[in-house]
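Shown here: the complex without one of its protein chains, the others still in place.
Note that the chains are named A, B and C in the order they appear, and that numbering of residues resets to 1 at the start of each chain.
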Amino acid sequence: MIEMREVGFGYHKPDGHRPDGQDAEGRAELLSGMTLTLQPGMFHFLTGPSGSGKTTLLRLCYADLLPTAGQMTAFGQDLRALSRDQISDLRRRVGVVHQEPQFLDHLPLAENVALPLTVAGEEVDMEALRDLLGWVGLSQHARALPPSLSGGERQRAALARAVILSPDLVLADEPTGNLDWDMSMRLMQLLIELNKSGKTVLVATHDLNLIRATKAQVTARVLRISGGNLQLAGADL
Amino acid sequence: MIEMREVGFGYHKPDGHRPDGQDAEGRAELLSGMTLTLQPGMFHFLTGPSGSGKTTLLRLCYADLLPTAGQMTAFGQDLRALSRDQISDLRRRVGVVHQEPQFLDHLPLAENVALPLTVAGEEVDMEALRDLLGWVGLSQHARALPPSLSGGERQRAALARAVILSPDLVLADEPTGNLDWDMSMRLMQLLIELNKSGKTVLVATHDLNLIRATKAQVTARVLRISGGNLQLAGADL
Amino acid sequence: MRGLNLMALWRGLAGAEGGKGDRIVPPTGFTAQLTLFSAGAMAFLAVFALALALATGRLADRWSQELAGSVTVRVSAPVAEQEAEVQSALSILQTTPGAGQPRLLPQDELAQLLEPWFGPDMPVDALPVPALIDLPVTGDDFDAEGLRLRLEAEAPGAVLDDHTEWRRPLVSAAQRLRVLGIVSLVLIAAASAAMITLAAKAALAANLQVIRVLRLIGARDLTIATAFVRRFTRRAAVGSVIGTLAGMGGIALLPDASAAGGFLTGLGFQGWDWLMPLTIPLVAAGVGFLATRWAALKMLEAVR
Partner (left out) sequence: MRGLNLMALWRGLAGAEGGKGDRIVPPTGFTAQLTLFSAGAMAFLAVFALALALATGRLADRWSQELAGSVTVRVSAPVAEQEAEVQSALSILQTTPGAGQPRLLPQDELAQLLEPWFGPDMPVDALPVPALIDLPVTGDDFDAEGLRLRLEAEAPGAVLDDHTEWRRPLVSAAQRLRVLGIVSLVLIAAASAAMITLAAKAALAANLQVIRVLRLIGARDLTIATAFVRRFTRRAAVGSVIGTLAGMGGIALLPDASAAGGFLTGLGFQGWDWLMPLTIPLVAAGVGFLATRWAALKMLEAVR
């Protein structure tokens, strides 16, 4: 699904802001020597301290960033060789929940959730849309504009939008950061269902309780970034 | 410090989007009959399910919203009677960490953190600024622009900005939503120190572990919103 | 009441919605109004500049035509020498470049010319009346000043009377005005293009978040660009149609110049000229299309 071999990445640091460990081209190597395979049908967690590069790793996976070193493929395609339209196609197969989700603020929530269908030129199945909104607890807010949603409601809407195209891979960046425990478990349930139906899931989170509770229901690999490297966390967590 | 008596609030719902329980003026009463006193020098937690009105309550406290019913005063002043300049003055005495913090994207982090001082026309004490950035773990990022920060880094920067004027009251909306446990505790430590030096603190969070860990160090009142009403949660949480 | 309706019309135009695909672009905003207004104002000014260029062009043509009539050479000499002088003047005139065949006016035509001065009973034969030669001007290379000097040297009794000469500065003035009109037209077109481009860029920059969101959920460049381009082309077109019609209305309302005589043929459009300003919206829409397309593709490049 996603294959990374010895992948390295660093952001360009502009105008004189040069932390240590920066390479000749003016990049600080944030991630280096990452080797990872996201296996189809597996449930993955990604943890690590704040600023360690979780979001960066996810952005690499949906081709929002390009690796500065190593080899990386998604669905068998070299990410660096993708044309812009191929990137669009890739993103229709990868549903992403961003850490600070953004919407089209002028369209009501329901249209925002259905937007991936609209831009892909597919028909919107109103029944399925309503079910999905109900599952994430937003039926009441279907006609609300995104700026009037609470933080947790935005995260739930982002998850609904990410899964509406029933993508092969779901990437979720702290999807429960603003949610209480009950709602968090409800969303994880949705992801677990998707995973059981064969989809691959990768959830970045710092909430160890969430990981424990999920592992009780599904086999999950827990990956941990620290110091720019990826480790497979043990069963102890 | 902040006094609410029988306060009610509802957002205007525009164009036909009318959930149940809406009053004649087209408002859904989100909060009603809230009576609450934030006592000087106390540490408060605010919990409640997603969408229950935690953020709304905080916004009432810094005069971003006006109550639609009841009486509300801050520092002895009726919030509804405040002029715009008085609102500015109030906000210099109340430090706020927003759930999705916003910055001036064209100014480096250090300047953003010092911004409340700048707009209040006060001198920036570089030493203190450096200490503060160090405490929230952002020394390395002092010259980074806000859009290049990770989710957790933004929340930490927002906290630093909220406390730089050493306000009498600190309101923090899910300040640890994107932070791992260690960093969360570190930030709570900062709030606890502030509280010990006599400041009032109100933290909205859904993280019960955080509340428990904090209560081990300081006496804290835990408030819970549900169904538009405020309850004092018992010792059991 | 009226003000309100105008405002509503303006909002409707500035925020007009197209098909379903266009819903992904936020409906309105000040940059949208700015595009509409710039296009309108510039089209309005362009109509006036066009009218100026056309009117001065007509004026210059007309005055040039009148200029190109004929000149008269008057030969007055003692009676004995007159015949010889006339002959030498005629031979000079025959070799003048840009002039046709010179013609000596017969006595009766002379008498006719003098009639208003001396009445019909005048004894032309008895008087030292000068001989008049009419010389038609046929070419642009006719040089009145040169001819005057040649006559002075070789036939001192012959005087060139260029009775339309005073109009020459008018023609050059009209031509100058025409150049001014054309220059204004070019300047206005350039300024409009730049303004529409900047307005499109500003609007796109204001919609950067929209573009980011769309890319992230898998929208193709073409889908996004098309929605914006359609929106902006329509705005530029609508704005400039309004501006053009307003300008044409203004021109039509100007008092007709014919009352003022034939010298200035009015600022209005005449006949088929009325079709020319209609090209302005086409140009504006074209500029809007190209500017937005370019700006959209450039902005998309910055978003992966």
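Going forward, a contact is a pair of C-beta atoms (placed from the backbone, for glycine too) under 8 Å apart; a residue touches a chain by one contact, two chains touch by 3 or more.
Bear in mind that the values here come from a model prediction, so they are computed numbers and not experimental data.
Hidden chain, full complex: it touches shown chains B, C. From the options B:30, B:63, B:194 or B:211, the residue with contact to the chain not on display is B:63.
Screening C:180, C:222, C:245 or C:303 against the full complex identifies C:180 as the residue touching the chain left out. Screening B:48, B:67 or B:116 against the full complex identifies B:116 as the residue touching the chain left out. Within the set B:80, B:106, B:130 or B:196, the residue that contacts the chain not displayed is B:106.
From the set C:41, C:86 or C:237, the residue in touch with the chain omitted from the display is C:41, counting the whole complex.
Taking the whole complex into account, chain C touches the unshown chain at residues 29-31, 33-34, 37-38, 41, 44-45, 48, 52, 74, 76, 78, 116-119, 121-122, 127-130, 159, 168-170, 172-173, 176, 180, 184, 187-188, 191, 194-195, 198-199, 201-202, 205-206, 255, 257, 260-264, 267.
In the full complex, chain B touches the omitted chain through residues 62-65, 84-85, 87-92, 96, 98, 102-107, 111, 115-116, 118-120, 161, 165.
Here is the rule we use: only the chains that are shown with their structure count from here on.
Taken as a contact graph, the chains are arranged in an open line, each linked only to its neighbours along the path.
Per-pair counts of C-beta contacts peak for the chains A-B. Closest to the middle of the protein, by Cα centroid, lies chain A. Look at where the CA atoms of chain B average out and do the same for chain C: the two points lie 67 Å apart. Averaging Cα coordinates per chain places chain A and chain B 28 Å apart. For chain C, no residue reaches two or more other chains under the stated contact definition.
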